[in-house]
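So that we are looking at the same thing, I have put the structure below in structure tokens.
Every protein chain of the complex appears in place save one, which is left out.
Then we have chain A:
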Amino acid sequence: MTTMRLMAKRPTATDKARAAFRPQGNGGDQLLALLQLTNASFPTGAFTHSFGFETWIDAQVVADAAEAERRSRDWLRYAIATGDAVAVALSYRAALDGDVDALVALDAQVGALKLSRETRSASVMTGKALLAACRDIFELEGTRRFEAIVADGACEGHHAVLYGIAGAGLALGEAETVTSYLWSSIANLVAVTQRLVPLGQVDAQRIVKAAGPLIDECSAIARSRPAERMCSACAALDAAAMRHERLPTRLCIS
């Protein structure tokens, strides 16, 4: 009887993982944590990546605010909502379950879906920056644990996967985590585009504001899509991202 009681108390590997990825919060208001995580000055380096848009701008395929908006919205709906945002939802759930194997497999899938080297490295660069920021700023045990897994070489540490882990660790809701990821994605892309095409601050913010209903739609898509249907349909952007590697003059890393 005593032995059985002792055995029952011994934590399993999953219990330990669950404990590591448990929601810790930021010690205060969750809204404040969310605002900080999605702030443009949060140190992830997202403002240096155009994901191929700079190639389009260089080729004058995107030359004005209207075209920038149309293509940004398509990217959000047909690449992010069906790809990275799905990974955010799934990693959020896997973190709460303490399912390290699922996180590692998801990270590999997120990387494999990015066909161009720069888009893939952008995802890893911003992921590692987010990892470091969450460790140093929020002191989240889950991101610390995932950092060790990345350091072991088990996975690369893609931004979307880390964002889901961070959302779970900060005790945000799943919908808030996914929706804020989508909002940050388009807000960052519009900010990058703003530096490259004639687009004023008001117009840029109008594009972000107008994306509101689309973000809600994308959030619903991302939260209901399984990992085996994650994809990006933006084939022309893939080609542009590949060509960006050899663009003679460039302001963005990707």
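To be clear about the criterion, a residue touches a chain if its C-beta (ideal position, glycine included) is under 8 Å from a C-beta of that chain, and two chains touch if they have at least 3 such contacts; residues count from 1.
The definition used in the following text is that contacts and distances are computed from a predicted model.
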### Query
Of the candidate names "Signal transduction histidine kinase", "ABC transporter permease", "Urease accessory protein UreD" or "High-affinity zinc uptake system membrane protein ZnuB", which one corresponds to the UniProt protein name of the undepicted chain?
"Urease accessory protein UreD"
### Touching the absent chain when the full complex is considered, from A:S91, A:Q109, A:T143 or A:T193
A:Q109
### Task
Please pick, from A:A20, A:A65 or A:A240, the residue that touches the omitted chain in the full complex.
A:A240
### Absent chain, residues of chain A that touch it
61, 74, 77-78, 82, 108-109, 111-113, 115-118, 120, 229-231, 233-243, 245-246
